[in-house]
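A single protein chain has been omitted from the complex, and every remaining protein chain is retained in its original position.
Take a look at subunit A:
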Amino acid sequence: MSVGRAPIRGGAGRAPTRAGGRGRRQARRLALNGAGLLVALFAAFPVYWMITTSLKPSGEIFASTPRPLPAEPTLAHYRQILTGNLIPGVTFADFFLNSVLVAVTTVLLSGLVALLAATAVARFRFKLRTSFLIMLLVVQMIPLEALVIPLFLMIQRLGLYNTLPSLILTYLGFSLPFAIWMLRGFVAAVPRELEEAAAIDGASRAQIFRRILFPLVAPGLVATSIFSFIIAWNELIFALTFINRQDRYTLPVAMTFFFGRDDTAWGPVMAASTLFTLPVIVFFLLVQRRMVAGLVAGAVKG
């Protein structure tokens, strides 16, 4: 992303008049850069520390004086969590797979439903359009934490307790409002003239949708999907509540269950955390600009 604008400088005709103006300006720049480095350190340090720790042999992790970098980097912790059985018959790979399955299915469903709704909102004027948009905003603000109990009831009634579809359903509901909110901007950005021209050439609605709208909205759909993916991938409470069979745990639950307790096998814990975190960081960096725009919803133009 491109960040920052040249700092406000005096115009050409406004050379520093006082002696030492140049020195002061340099001091100011130094202070700003120093503050910048501090912020960068604070923000990035935990991620750096997670990766570094995951690569240290246990002896170094528990050494009395911590090293900034591993003296003898090792992949032993990764090997341990990837090959070892966390409980008999269940490996890290199983949890990873459960998470991928839940997240990908959520993304596909939510992308499809959101695209239809976004098309309706962005392309048509109808009576309840504004009410629908307001409902989307309000619904996004429902504290999901308050819905654990009634959704647990629903999952019990549907006989979905202890199954991955219980989570897919739940995450679909959670990701949908924001996905529509985000996608409608992308649909609205597709020039209507293209569709009109196709309609006049005799293309059916389905053809217009498939041949014209869909390809042009695809990048937006990718961005939206990544957002839904991150929601599903990171979610903890519902996964904790709806799944009580260890071989069906998703990654976050497995993490808290096996690593987050009082034991301190920090090497494997950091290796697992790294494997859990990296896909999210990569995806996140791809879409973060659009997310800002979506969240502050028109307040920021630029």
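As a convention for this text, a contact is a pair of C-beta atoms (placed from the backbone, for glycine too) under 8 Å apart; a residue touches a chain by one contact, two chains touch by 3 or more; residues count from 1.
To be clear about the criterion, contacts and distances are computed from a predicted model.
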| item | value |
| --- | --- |
| Missing subunit (named according to UniProt) among the choices "Nitrous oxide reductase family maturation protein NosD", "succinate dehydrogenase", "Carbamoyl phosphate synthase small chain" or "Sugar ABC transporter permease" | "Sugar ABC transporter permease" |
| Residue numbers in subunit A that touch the chain omitted from display | 1-8, 11, 29, 32-33, 35-37, 39-44, 46-47, 49-50, 53, 61-66, 112-114, 116-117, 119-121, 123-126, 129-130, 132, 134-135, 137-139, 141-154, 156-157, 169-170, 172-174, 176-177, 180, 192, 195-197, 199-200, 202, 205, 208, 230, 233-234, 236-237, 240-241, 252, 255-256, 259-262, 264, 266, 269-270, 273, 276-277, 280-281, 284-285, 288, 292-293, 295-302 |
